[in-house]
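Only one protein chain is missing from this complex, and each of the others stays in its spot.
The first chain written gets the first letter, and so on, giving A, B, C and D; residue counts start at 1 in each chain.
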Amino acid sequence: MISVQSKKRMDNIMTSLFLCGAGFAVVLLVAFVGFVIVEGFSGMTPEMLSFTGSGMGNMFFNTLYLVFLALIASTITGIPAGIYLAEYAKKGRITHWVRMAVETLASLPSIVVGLFGYLVFIVMTGSQWNLFAGSLAVSILTLPLVTSVTEDALRNLPDSYRQGSLGLGASHWQTIWRVLLPACFPRIMTGLIMAAGRGFGEAAALMFTAGMSTDINWSNWDITSTSCPLNPFRPGETLALHIWALRTEALHADAAQQAAASSAILMILVVSFSLAARYMSWRIDKKMGGNK
Amino acid sequence: AGCGGEQKSESSSNTAAVSGSITGSGSSALLPLVKDAAEKFKANNKDVTITLNAGGSGTGLKQVSDGSVDMGNSDVPAETKLDKAKAEKLVDHKVCVMTVATIVNKDVGVKNLTRQQLQDIFTAKVTNWKDVGGPDKPIVLVTRPKTSGTRALFKQYAINGAEEADNKSLETDNSGILIQSVAQNPGAIGYVALPYLINDKSVDVLSIDGVEPTLENTYSGKYAVWGYEHIYTSKEPKAAVKAFLEYIMGDEYGKRIEELGYGVSSKMQTKEVH
Amino acid sequence: MNAIEAAVSRAHRSEKAARTFITVCGIGMALVPFLIGAFLFIKGTDTFFLFGHGVGEFLFSGEWNPSDTAEGGGQVGAAKFMAGSLVTCLLALIITLPLSISSAIFMTEIASPRTRRLIQPAIELFTGIPSVVYGFVGMTVLIPFLRSIFPMPFGFSVLAAGIVLAIMIFPTITTMAADAMAAVPKAWREASYGLGATRWETIAHVVLPAAKGGIFTGIILGLARALGEALAVAMVIGQMKVFPTSLFLPASTLTTAISADMGGAMEGGEYSAALWTMALILFLLSFLFIFLIHQLNAASSLKGGK
Amino acid sequence: MAELTTTLSGYGAAQQKEASQDAAATRELEKESAKLTEATFDVTGLDLFYDQTQALKDISMKINKNEITAFIGPSGCGKSTFLKTLNRMNDWVEGCRITGKVLFEGKDIFKEVDPLALRYRVGMVFQQPTPFPKSVFENVAYGPRIQGINNKKQLEEIVEKSLRAAACWDEMKDRLHKSALGLSGGQQQRLCIARTLAANPSVILMDEPTSALDPISTQKIEDLALELKEKYTIVIVTHSMQQARRISDKTAFFLLGELIEYNNTVDMFTNPSNPKTEEYITGRFG
Partner (left out) sequence: MAELTTTLSGYGAAQQKEASQDAAATRELEKESAKLTEATFDVTGLDLFYDQTQALKDISMKINKNEITAFIGPSGCGKSTFLKTLNRMNDWVEGCRITGKVLFEGKDIFKEVDPLALRYRVGMVFQQPTPFPKSVFENVAYGPRIQGINNKKQLEEIVEKSLRAAACWDEMKDRLHKSALGLSGGQQQRLCIARTLAANPSVILMDEPTSALDPISTQKIEDLALELKEKYTIVIVTHSMQQARRISDKTAFFLLGELIEYNNTVDMFTNPSNPKTEEYITGRFG
């Protein structure tokens, strides 16, 4: 029979092992971020941050804009798809395959998605690289995430919400729209943040869809013109792609510093976006959830 | 040289007119040059938007023949990457010359190799620097992918068409990473286009058979590892594209081409077709 | 018609419209992977139908020498790349699993909920970092470091790729595992404690077994991510076209091979066809993984008798 | 559907800006007269299956207007299942099959009444309080909104009236726009009753509404039920014989899906006619 003491010793040993594992992982991650940010800021010049041809301002803007478009695309298709799986789909073979298909989509190599996007969004539509096509390609990558987060969120809601609403004579859709979706908003938001993260970091899928250069004119607000910053049908290089280009084939003397600075900026962008979105969903959650 | 002045005035005279958009894609080796040219060109043609992509020569040629871009940039003639019917529909513009230089890690100390030695090294017949007059150090081969234009030139003109030893060499997707790899790995040898070396002093450049890879030697034909860089367009390109090609091949921009490390096509004295 | 009838018929109408839209979205999105699959299938089977290679050659031969022409006639044995992909993924998994599981256990079982709320978003952040950045840090920091402590000729190696991939898939596996563990009913924990079990015993005998479905899903998704990653791996693995025989030597993977040559290969040529076949293989592997998750999940829930 | 729609006209009237008091008065009258003529629910030969298992066996009973009817019986005997049948909440349960007839105010609920309209008229309160994660106001306004009322003023009126009717206006009037999830269990349950009332039903079904509550909240809900039966027909499921005794007019005893006995509460508890009923109410099992 094991003595209580030896059990406790074992417990302590394992607890410290987990602590070490988790600690090591955290240190590693912090060191990683630290390295990228220090590296980036040490070689940064104000000119690099400018919104001109040589600065990364335009890429910064493109990144935000593309992720924004991609989020819209995956929101208006991914959330309905999630609702379909959670609420409308009948249990059975077809749903099973739909779900597997969705998950396969999530694990597709992005380079494959990029080539597919090129074929469908560029060649088949007869257009040239543009942010919109890029955002669609990114949304192929993020759709599964949004869909499955929505589905899970809906499934995990207490059944009482559904019962309460249906019992009042609400139709299924009224229940979904007025009760269920608002109730799982924070979780869907988390899904969207993660989707955005994927968009911020994506490069391979954009090479053939969004293009690798940016030519915009900040005084041109004619939305149909290809140099208008807000025109989604213009080519635009994102920060991640810019970093890739700088690391691989740039000729300027300061390409390496620029790449490092871009990496740091992108990292900060990802972090602050995620913090802001979390703060927002926390606020909404608090408003709805009362003082739980 | 005399006609240079004429061309100059010609090119500046047609700057005012053009507007519209230009797109191009393809060779990563050519991209920095075209990007640079685009920036300069836009200084005089505010209404033009120019969008450029890398992707590789094969991609550029495919896209220009698909019609999804206006200019397909390539390290190699279109015939090698497209079927005949498609290639014939395109027009070739030899915009510049790219010289490929052999580079080694700084600690190797070797400054010159014969073509035979190079071939032996890249086919892994020779695996230690001491066999070619260097220190006792294993040779680390760093190459480019098989479909790379740079590699094609190097294979054909530097190592007599011999097949590189794929299973003994590190491969890098692009020239930027190749330089870093050579700079980092003791005993490493590789090759990149001259432009990548203009700003980079982290590696040593080798002469082949005593001839340094410089533009002068390329123009004169003494240094053999070079090739034309092509921009392919359709037979009837847009006005803006036409103007841009004229600009990039003009004398005024020629100076800039040399600054960047490429050779100007019109200065080539040999009549070889690379 | 009075107000109530109007409300009812309005409700029925909106129900019908919403259901149609949502079903279309659901089915539509399910079609996307099939479209991609079909696209890859069309492109990827040229190797066999157009250039007359055998499936066996492609899967099991190590002779890789496709010709970059429309005539073909080269050799398309992709076994090296498949082996490279599998070995690096497995290695990444072996490296990341202890860390992920520890972190997940720490977050759900040891740390306070507040700490967990702090750590989890931080971990999720790492999915948003471009793979180039991972690759670059790997190349500038990891490779010199490895070279200095292990006897390896290049630094570029299977090991380096494994480590970089491990870091990249860490967030996926950790988050999934933590979610699965958090979902284990409190009642089971209480029952275990009530029998005099320590925390470790409860974790080992109750929490982990109960969460293993979710952990497994995380592992498979992580693996799929690792399998599909190209840029970061390309920068550290050395891309030598050999079988992965040693941790300390370079190798190639399916993705690195595709991304290295896809752009330069001749459209419609044998080389590009072979690359597309590799993309098809990647797709099929991802699908196989997902299929496996579902089989396993189904099996384990059957066991539960529910 | 003529009759149904007449009694449903409460809101129609309100929208036509008639004084709501008038509407209430009308309804009152209608009810009075209806009471004389017919039961609210008239169930005959109801069988209910969950896939293969039969959960209700040949149930026939009438439920009277403006009375409280209690369902008692041991766990799993089908009380909740039967309750849910009355407003067709079973529609949402996969594999649930029903035969037999249920008349609501004379109309067959499976054939002649739209389920949504039925549920407007037959409200439901559950065992666990089920407030939505919205403000108190939005919770109560939910039913009216579903029924197409969006006028702010009108909604405010309905909310206040319903909260007052559910005896929680005073507690909640200062926190109308705060989340309902912050309320205590008892408050939440009364809020749910208010929410049901706001939808303007004529019947309220309650499934063990107090079993999750402390005794003081339970007391309040029971008082409320007694008050509400003036205007509404109430059916309540309870596991507490004491509760059934305290508040109901009629009691139905279920066992294993069968309706064993259905009688006036007083008679049933003083003089059960079935030995099983006696065993159960004297606490020999369950």
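Odds and ends about this structure:
In this text, a contact is a pair of C-beta atoms (placed from the backbone, for glycine too) under 8 Å apart; a residue touches a chain by one contact, two chains touch by 3 or more.
Computed from a predicted structure; not experimentally measured.
From the set D:46, D:68, D:203 or D:241, the residue in touch with the chain omitted from the display is D:241, counting the whole complex. Checked against the hidden chain, the listed residues C:56, C:151 or C:194 yield one contact partner: C:194. Seen across the whole complex, the unshown chain contacts chain D at 74-76, 211-215, 218-219, 240-243, 245-246, 283-286. Listed for chain C, the residues touching the missing chain in the whole complex are 112, 185, 187-188, 190-198, 201, 205-206, 209-210, 303-306.
Residues 1-2, 4, 7-8 are the ones on chain A that touch the missing chain.
The criterion applied here is as follows: only the chains that are shown with their structure count from here on.
Centroid distances from chain D, each centroid being the mean of CA atoms, peak for B.
Here the two chains linked by the largest count of contacting C-beta pairs are A-C. The most central chain, judged by C-alpha centres against the centre of all protein C-alpha atoms, is A.
Separating the centre of chain A from that of chain D, both taken as means of CA atoms, is a distance of 46 Å. In terms of their C-alpha centroids, the spacing between chain B and chain D amounts to 82 Å. Within chain B, residues 28, 54-55, 59, 173, 177 each touch two or more of the remaining chains. For chain D, residues that reach two or more other chains under the stated contact definition are 116-117, 120, 146-147. In summary, the structure contains touching chain pairs A-B, A-C, A-D, B-C, C-D.
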